[in-house]
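Excluded from the complex is one protein chain; the other protein chains are retained at their positions.
A and B are the chain letters, set down in written order, and residue numbers restart from 1 in every chain.
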Amino acid sequence: MGKKAIRLSAAARREENWGYLMIAPTIVGLIVLNLWPFIQTIYTSFCEHLGFGNYKFIGIGNYVEMFQNPEVWRATWNTILFCILTVPVGLFLSLLVAMLLNAKIRGKGLFRTIFFLPMVCAPAAVTMVWRWIFNSDYGILNQIFGTHINWITDSKFVMIACAIVAIWSNIGYDAVLLLAGLQNISKSYYEAAEIDGTSKVNQFLQITLPMVSPTLFVVMIMRLMSSVKVYDLIYMMVEDTNPALTSVQSLMYLFYRETFVAGSRGSGAAIVVWTVALIGIITVIQFIGQKKWVNYDV
Amino acid sequence: MKRVPRMLALLLAAALMLPLSGCGSSDGKTHLTFQIWDVGQRDGMQAMCDAYTANVNPDVVIEVQVTSWSEYWTKLEAAAESNTLPDLFWMHTDQILYYSEFGMLADVTDLFPYEEHYSEISINNAQGSDGRMYGVPKDKDNICLIYNREMFDAAGVAYPDDTWTWDDLEAASQAIYDATGNYGYMAYNDEQLGYHNFVYQNGGCILTEDKTKGGFDQEATREAVKYYVNLQSYDWCPDQAYFAETTPGTAFFSGKGAMFLEGSWNLLAQMSNYPDMVGKWDVAVLPAAPDPVSGDGRATISNGLTYATGARGKHLELALDVLKYFAGEEAQRIQGESGAAIPAYEGLEETWISAFDKFDYQLDLENAIMSQFDYCVQYVNNSARPKWKSGVVDIMTSIYNGSVDIETGLDNIQNLINTETAKKLADS
Partner (left out) sequence: MKPSSMQRTKQLTTFLTYLVLILGAIIMIFPFVWMILTSFKTQTESMQIPPVIFPAQWNLDNFVDAIASLPFVNMYVNTTLMILFRVICAVVFSSMAGYAFAKLNFRGKNILFGLILVQMSLPSQIFILPQYQMVAKLGMANTIFALVFPGIVSAFGTFFLRQTYMGIPTEIGEAACLDGCNQFETFVKVMFPLTGTSVAALTIFTAVFAYGDLMWPLVVNSDLNMMTLSSGLATLRGQFSTNFPVLMAGSLLAMLPMVILYMIFQRQFIEGIANTGGK
């Protein structure tokens, strides 16, 4: 390596300098804004926070405590449950919408516009109106169906309510991405299948799904990543005086409460490290798993 | 290709605009920032600051900034750590011991002869563990019972007064529920606006006199908390799930409930936020414990905020001068007249009441709020409070939702307070 470096031609050296120069703003920015704080977070996870940025090194104490804390396991499960509820269901519905929009119908543009609308609305506003719709006593949802379900405050329903809002918010976005993928599929495949007399279901399984799988994979990864890190949505839907909080509290919500409300930054940092580790595991599984179902040949 | 230079021009414009949008102190005056958390008091605070500029030091301009309560402490602690505290800011009893212990707050003991004009509780609320003053007393408050007159009339029940006990509260609630179908007293899971008042009325305590131990092992305390929690089992009281979606204030002002506990600091805002309701409600003293373990059964929690400045601020001298002004009669009077809060300065209480003159209906503030200062209890605090506060709230939540039975829950609270307090005492 060293020798090679020395023997770089003048042109290659110039190219290298340009390379460094052009990535400099981004890399410096990332190091200062993100990487360094993350390294500090890892260090903090081995410390007790005494107050105002004074730390005492305590080794793995926070981790021992964390894994003994049922609240952490509960939050981990809640996070996974949130992913299970939002990702497959969300993707299924988005794909359905995308396929319907891809059919020969009138008013395609109008439908697309409507489904995409939540994307341009601030989540702060969106969660507010959903809380109002879900309100158990005066909310329109219970009133329409004549039920009295405590959507937001019953531990059995609160996760479903949050998942509904998440899916509702993202369905248009995902559908638009998938629609772009669907539109890239050449019509000739379907025409050939039609001649062979392949059923619609088989057409879907044999043509549509494999052809759209790369887009589906990208959308799934994006959705999964943001679901594991979910915080804003739950924070705005469920306040910390809510009796059902523990049934919906995600890992990042727990991090927020530990760090900012209780002031134990050490335990908060340990939760972050645990979350990032989970993200890593999920990513690896995804990339191994994709070989089985994502079709890159087309 | 023509796009690129345009892009660069835009970027240049951006670079030019950034400093412009920054702090423009081009007028030769010193600009100080003043951080508070209550939007409702912004105008009152700004009026005080403007008066300082007009009457004391024309070269200083103070800008009031508001961060909501949930972000306030996150932000203030981060600022304290990086030595970028605002020049002036509000301090709360929950936090003053923690901040002063780490030397974050400037000592303001010698700024003003506090004993002459401020009550002992006000002074206590401003002191660090070492007995020095780390804040200038701002206001004082207490908790009162607020009730819907129309619902009492409809049920034919006499309005609450100082003869009321918890039993009357229950009876009235039942009567109102029967007559109107609306909720009676709305027992909300809250400390200051909830069970703490009941605990002290019953002769119990949250912390012992020397503040080294919790009071949750005392019968009086346990009895009161149990009583309070059990209120939600009555038909006339909504459960905590209800309050998570509809605060007692919202329920009250939309005519869904007849009574709840409210802090004096909110009354003015409630009068102006709900003009249609003016005249339909009033305030009363808190009902007394019918048979307290000790004492006469009367109590209300009283707290007071303070004005503070950082110990190592860039404009420390100026900030101290402003604080001195804030401690004086003039500033306290402006605060009172704006209706922001009851001035901590003794003898200026009436200025706050005068802020209500503009309404057609006069609340019974004299009897409900002012008389309660005679037997009010200081808001609970010790230096470990930030460490156990959120834990206690969590346990109370689990008592309410039934995941922990009340006896165990109370024991857990007691343990938590004792452990964290002992840890803190051992550290210092």
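In the analysis below, contacts are C-beta pairs under 8 Å (C-beta built on N, C-alpha and C of every residue); 3 or more make two chains touch, one makes a residue touch a chain.
Quick caveat: nothing in here was measured; it's all calculated off a predicted structure.
Touching the chain that is not shown, out of A:V89, A:M119 or A:L209: A:M119 (per the contact rule at the top).
Of the candidate positions A:I133, A:I160, A:A193 or A:L209, contact with the unshown chain belongs to A:I133. The residue from A:I84, A:A180, A:L205 or A:I285 that touches the chain not shown here is A:A180. The omitted chain makes contact with chain B at the following residues, 1, 3-4, 7, 10-11, 14, 17-18, 21-23, 33, 35, 39-40, 42, 63, 65-71, 74-75, 78-79, 81-82, 84, 245-247, 249-250, 253-256, 273-274, 276.
Contacts to the hidden chain, counted on chain A, fall at residues 5, 12, 14-16, 18-23, 25-27, 29-38, 40-41, 96-97, 100-101, 103, 105, 109, 111-126, 128-130, 132-133, 135, 137-138, 140, 143, 168, 171-173, 176-181, 184, 214-215, 218-219, 225, 229, 231-232, 236, 252, 255-256, 259, 269, 272, 275-276, 279-280, 283.
The rule we apply is simple: only the chains that are shown with their structure count from here on.
Annotation: 38 Å between the Cα-based centres of chain A and chain B. Residues 50-54, 131, 135-138, 150, 152-155, 238-246, 257, 260-263 of chain A are the ones that touch chain B when the two sit in their complex.
Those residues of chain B that touch chain A in the shared complex are 73-74, 77, 80-81, 98, 101-102, 104, 189, 240-246, 386-387, 390-391, 393, 397-398, 400-401, 403, 427.
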